[in-house]
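Could you have a look at this structure, given as structure tokens, before my questions?
The other protein chains are all here in position, but one chain of the complex has been omitted.
Just so it is clear, A and B label the chains in written order, and each chain counts residues from 1 on its own.
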Amino acid sequence: MATEQLVLSRPRSQSETITHYCPGCSHGVVHRLVAEAVDGLGLRERAVLVAPVGCAVFAYNYFDFDGCEAAHGRAPAVATGIKRCRPDLFVFTYQGDGDLAAIGTAEIVHAAARGERISVVFVNNAVYGMTGGQMAPTTLAGQRTTSSPTGRDIARAGSPIRVCEMLATLDGPAYIARVSVHNPGAIRKAGAAIRRAFACQVADLGFSLVEVLGTCPTNWGLGPSEALRWLEENMTPHYPLGEFKVIEGVAGL
Amino acid sequence: MGGEVGRIEIDQERCKGCELCVVACPLQLIRMSNWINHLGYHPAEYRRPDPSKGRTRECTGCAVCGLVCPETAISVYRSLLEAAA
Partner (left out) sequence: MTSYEQSRVLMKGNEAFAEGAIRAGCDAYFGYPITPQTELLEYMARRMPELGRVFVQAESEVAAIYMVMGAAASGARAMTSSSSPGISLKQEGISYLAGNELPAVIVNVMRGGPGLGNVAPAQGDYFQATRGGGHGVYRTIVLAPASVQEALDLTALAFDLADRYRTPVMVLADGSVGQTMEPVVLKEYQRPQDLPPKDWAIGSCAGRMKRTLHSIGLEPEVLAEWNQRLQEKYARIREREVRWDGYGLEDAQLAVIAFGTSARVSLTAVRLAREAGLPIGLLRPVTLFPFPDREVADLAARVNGILVVEMNEGQMLEDVRRVAGSNCRVRFFGRLGGVVPAPEDVVSALWAFWEEVR
């Protein structure tokens, strides 16, 4: 005599729409983790997503709650406008390397500094995906991209930016963490961090951000599994996983 | 005692053939099929136990395949077996 339980399936907040993401792209995994966190905290009916410009430009099509676009890099400002006018809503942005760490650097720094009550999911795959694989502020030294064809030259292009460490120096943020999705254990931890960041907003404790290291198999020129190995071997040493800011109150969430 | 502890259902029309589940499954119970779905990919398929074919490993419902799937194309079921009296 056995009772069968469904232990994993598409969350309520994730829509049925098949995504446009490439096979093996980490966005799909991160979208599910976001949807699970929204459902786990009962936020679906008051959640609002501000989508980026980048591969995730259609992100609002993949969740079953309200969403809007923002110009490239400006999602934290759009989210600020929404949350300040409607503090009852759960407002979060979903951004990539170019959106957050290049053109949007002023907006993310100042939203964090002001302690805006928003949450940010930052997917770092060390490259500009949508536009075909150019160098990003997060591209590693020596990494080949279409705009660093012989490998990123630190002397000419500078060094990659560690967003979490940078933002953690500010007083405004309440929770900042970096996670990865390179294996099942990492995925579970990533889900927990995203949930914690969202819980931080629910408890009105301040600005929260989770940086998720993910793959871009297409623009890295690797198969999906190879790409996960490349991420673990090359990105995690430069972008250490962990929590960089956890204010009192968040620790217990 | 019969029946598997775990079971998966793969929505083969959502699968993009990335093979992450094939690599992730600790019991190698998933393989890629050789037909093509409406998206143009070879979808993953679940290899159920079949003693006549020498397949004795059973899904434990660990859900690692579902965790790594970027399309959330895999639903995972786990049975709670009652202890024998």
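Definition applied: a residue touches a chain if its C-beta (ideal position, glycine included) is under 8 Å from a C-beta of that chain, and two chains touch if they have at least 3 such contacts.
Quantities reported herein were computed from a predicted structural model and do not represent experimental measurements.
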item	value
Contacts of the hidden chain among displayed chains	A
Selected residue (touches chain absent from view) among A:R10, A:R74 or A:K245	A:R74
Given A:F65, A:F122 or A:F198, the one touching the chain that is not displayed	A:F65
Footprint left on chain A by the chain that the document does not show	44-48, 50-51, 57-58, 60-61, 63-71, 74, 77-86, 88-89, 106-107, 109-110, 114
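Keep in mind that, in the parts below, only the chains that are shown with their structure count from here on.
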item	value
Chain centre separation in whole Å, for chain B relative to chain A (CA means)	28
List of chain B residues in touch with chain A within their complex	3, 7, 14, 16-20, 23-24, 39, 41, 61, 63-64, 66-72, 74-82
Of all residues in chain A, those that touch chain B in their complex	1-11, 14, 18-19, 21-29, 32, 183-184, 187-188, 217, 223-225, 228
